[in-house]
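The complex appears here minus one protein chain, its other protein chains still in place.
Then we have chain A:
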Amino acid sequence: MAESYRRSHWKNGLFVLPYLSVFVVLLVFPLAWGVWLSLHKVDLFGPGRFVGLNNYVRVLADPVFLQALRNSVVFVAFSVPTLVVLGLFLALALNRTTRATSFFRGLFFSSSVLSVTIVTLIWRFVFIPGDGLMAVLFEQVGLPPIGFLSTSGWSLFSVGVATVWWCLGLPMMLFLAALQQIPSDLYEAAALDNASPLRVLTRITLPSIARTIMLVAIIQIVMQFQLFGQAQLMTNGGPNGTSRPLVMYIYEVGFVRWDVGKAAAASEILFLIILCAAMAQYVIATRKPEASE
């Protein structure tokens, strides 16, 4: 029996071979290649030369990289809490089984299926000066127009608004799924105790979905650090680089300036940042729930 088990043991690995092959080809190999590129002076079209950690030194000494890193951190710091709070609010509001709530769930999720090009086109119509929706509204109420896409501070804010509108569907759906897992008898007991809606929210609902809130927050941190399309299409990273995120920096250095080694070094730094967020997600997801009293 033991011999048979030992003989069959390695064959069990064949079941994971298809996944493992794809994992190695699409993830492990590009990651290793990226590390190799980051240690070389290389462009897109041929072999490079080994330069050690020089690309990392150049990246960390580049004020444009530091500005892009700061932009990305600020963007994540503002967009993620907004996505979590708005997603939770919508999920709470739509956690009912009526036709209207089904319609609104579909409506709020519908923006998520649009491509980044369409999303940015819609929001350009809103923010563009002159004929844009905001410009017209400001004119109607007699306020001076704001260059939403061309003013420092406002440009990153505008990209953030478009991003929240685009990405809100997933957090809302995850929260809805979590809310529907809460046993209804808890709410019935609260009703018998005549608990206020706020008390029900803070003592039953939020504690019950605490891990989902963390999960959503960490997924969004990972996603929003990868901001690219909205910033490129709405503001081109401007003005003065104030809305240029890290991925756009990597793209410009690699594809516009052909400095692929430096771009790869910046990519590895971004990878480390996202890895930290993913590790936090793993720790939280695998943490055992506290024993109930």
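Note that in this section a contact is a pair of C-beta atoms (placed from the backbone, for glycine too) under 8 Å apart; a residue touches a chain by one contact, two chains touch by 3 or more; residues count from 1.
FYI, contacts and distances are computed from a predicted model.
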Chain left out of the displayed complex - its UniProt protein name, from "Lactate utilization protein A", "Cbb3-type cytochrome c oxidase subunit I", "SusC/RagA family TonB-linked outer membrane protein" or "Sugar ABC transporter substrate-binding protein": "Sugar ABC transporter substrate-binding protein"
Option touching the unshown chain, where A:89, A:258 or A:282 are the choices: A:258
Contact partner of the left-out chain, one of A:35, A:64 or A:195: A:64
Hidden partner chain, touching residue among A:102, A:115, A:152 or A:180: A:152
Interface with the unshown chain - residue positions in chain A: 41, 43-46, 58, 62-64, 128-131, 145, 147, 149-152, 234-242, 251-252, 255-259, 262
